[in-house]
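Yeah, one chain of the complex is gone here, protein chain that is, but the others are all in their spots.
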Amino acid sequence: MNLAPNLDWVFVSSSPLSADELCKWATRPNCGAVVTFCGTVRNTSTTGHDITSLEYETDVALAEARLAEVVGEARSRWGEIGAVAVHHRIGTVELGEITVVVAVSSPHRQDAFEAAKYLIDTVKNCVPMWKREVWEGGSAWSEEAHDIVSVRKR
Amino acid sequence: MNLAPNLDWVFVSSSPLSADELCKWATRPNCGAVVTFCGTVRNTSTTGHDITSLEYETDVALAEARLAEVVGEARSRWGEIGAVAVHHRIGTVELGEITVVVAVSSPHRQDAFEAAKYLIDTVKNCVPMWKREVWEGGSAWSEEAHDIVSVRKR
Amino acid sequence: MTRVLLLGPAREAAGVAQDEFDGDTVGEILHSAVDRYGADFERVLAVSQIWVNGNPAELTDLVGPYDEIAVLPPISGG
Partner (left out) sequence: MTRVLLLGPAREAAGVAQDEFDGDTVGEILHSAVDRYGADFERVLAVSQIWVNGNPAELTDLVGPYDEIAVLPPISGG
């Protein structure tokens, strides 16, 4: 994985994601609370099949730029939060593996919970990312697709 | 660490805690969301010193019974949540290390966020646990102490 | 003999984490504990909750040899 920056860390990659890595990175001497959200591949599907894996695709530069914009907006809403990371996996992600992980540290846990919730909601609405559902013998684009929302409109 | 149970996992131990371990354990085929909260040792203090570590003590059986009661109350409030774990460390915990970790999986992330927030708030209010702040050259009980609250009163 | 658990600042004031006492009620046993441990413990006891077998108890509650009394000062966890 690349060198972690200091306070904001957005990353789109085909490597496996780790909640521990982000939790440790986000831990700061003045922040006693770290909230992480992990989205994982589950077997239920929009297409009625038993999912075995998901395939994500995007343009990495476009997606990382949008992720950075989402993080910036979170900072403008919760001024006291410490470190913020959002990592999204692309390529094939197997059942049970992490597809997206958000980590937020803060001196106070209320801010960390609120900012983490805002971040994952906004990432799902605003970041260009396309998901194919894969099952035994077939695959299709997810049917829960929606238009990309601009970050400031949320 | 002991054998992990299926759906509820409360644990009080002097071994280091891991967000990844609980996140992986909580991940279920039907649950696409896992929220974790980690409380970590920070350097700011109720006694005005630069904290170097914390020392937690309790009676393990009493604390684990209370933790189990808290988890049961969370299940009665959020019926759809999947796996729930609360682990609390005792003994000496160094700056930056995890003192408590909560993990909740759920088919939907809103429930996972709400239940995780409820769990950590309720653990801090209702579970018997005593914290000494340790600094260069001294130590004292935390001054933010409050009476133990009964789980149903929250 | 009834077991008494002494937690956090109560453990510190008593000098032990657990002990055993004779007595028929919670109040009698805690009175004996104050006699044994002294004024520091009495001050901590005054602000503590008392549980028997994991549940809040009254001083008048009867206890026997298989019960466990816990003295729980104000907490500061997490």
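Worth a mention:
Per-chain numbering from 1; labels A, B and C assigned in written order.
Note that in this section a residue touches a chain if its C-beta (ideal position, glycine included) is under 8 Å from a C-beta of that chain, and two chains touch if they have at least 3 such contacts.
On a predicted model such as this, the values are computed, not experimentally measured, just so you know.
Across the complete structure, the visible chains that the omitted chain touches are A. The residue from A:G72, A:G91 or A:P128 that touches the chain not shown here is A:P128.
Residues 39, 56-59, 62, 65-66, 88, 99-100, 120, 123-124, 127-131, 141-142, 144-148, 150 of chain A touch the missing chain (whole complex, contact as defined above).
We take it that only the chains that are shown with their structure count from here on.
With steps allowed only between chains in touch, the distance from chain A over to chain C comes to 2. Chain A and chain C have Cα centroids lying 49 Å from one another.
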